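Only one protein chain is missing from this complex, and each of the others stays in its spot.
Right after this comes chain A.
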Amino acid sequence: MAEQKKGGHLKNLTNGLLKENPVLRLVLGTCPTMAVTTMAANGLGMGIAATVVLIGSNLVISLLRNFIPKQVRIPAYITVIAGFVTMVQLIVKAFAPDLDKALGIFLPLIVVNCIILGRAEMFASKHGPLDSVLDGLGMGVGFTVVLVIMGSIREIIGSGTWFGIALTADLITPMGIMKLAPGGFFLFGCLMALANKITEKKTGKPAVGKMDGCAGCAGCANKEICGEIEKREEGEN
């Protein structure tokens, strides 16, 4: 992308924020989105950790894109990503032990987060280092924003606090169900419907309405396989 102008670089950055928001539009990384957003602070921590990994892995993979043979690219990407995840894991353990405890196994599980492998496959393996870093930053911030919004809603309704500050805790009895698993699924569904509604108004067609074939892995490295499963299912109909 040598001939791309400055606006092109900026577009890579803003793409992840709204137009291709990884969670609400591309439907990647659903597991951590629902699992760690019991509190706004956890969502923010998870978002930052994933952003750091995303920027690092996008940069390295984009630099190595001409050296990695096509056949072994997925294991190579996973190794790069796992290296960055291990670094982030050690840093979080050292400087934010509470966050480490709150995120639990979802911190190491950033390795298998579809957003990161998906961006490596869809973007970093085809673009230069600068574009890839900007894409990683944009996607990471888009992911973080959704996590913080979800975490805030669940924390305010579920425990009556926001970032640990008491808001409505003394006035209304908090609805604990929002902090538990069903609340996560429910809120995520509602947010996605909201995103659908907004884009429908803007563009006239729903964004993720037809994502019922292979939802989670829509953008990940296994797209071809998903297509095969879908074909098989359609064949049965």
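A few notes on this one:
Keep in mind that, in the parts below, contacts are C-beta pairs under 8 Å (C-beta built on N, C-alpha and C of every residue); 3 or more make two chains touch, one makes a residue touch a chain; residues count from 1.
The rule is simple: contacts and distances are computed from a predicted model.
You can't see one chain of this complex, but its UniProt record names it "Ion-translocating oxidoreductase complex subunit A", from the set "Ion-translocating oxidoreductase complex subunit A", "Acetate CoA/acetoacetate CoA-transferase alpha subunit", "ATP synthase subunit b" or "Sugar ABC transporter permease". The residue from A:Leu10, A:Leu90 or A:Ile172 that touches the chain not shown here is A:Leu90. Touching the omitted chain from chain A are residues 27, 30-32, 34-35, 74-75, 78-79, 82-83, 85-86, 89-90, 104-105, 108-109, 111-114, 117, 177, 180-186, 188-190, 192-194, 196-197, 200, 206, 208-217, 220-222, 225-226, 228-229, 232-233, 236.
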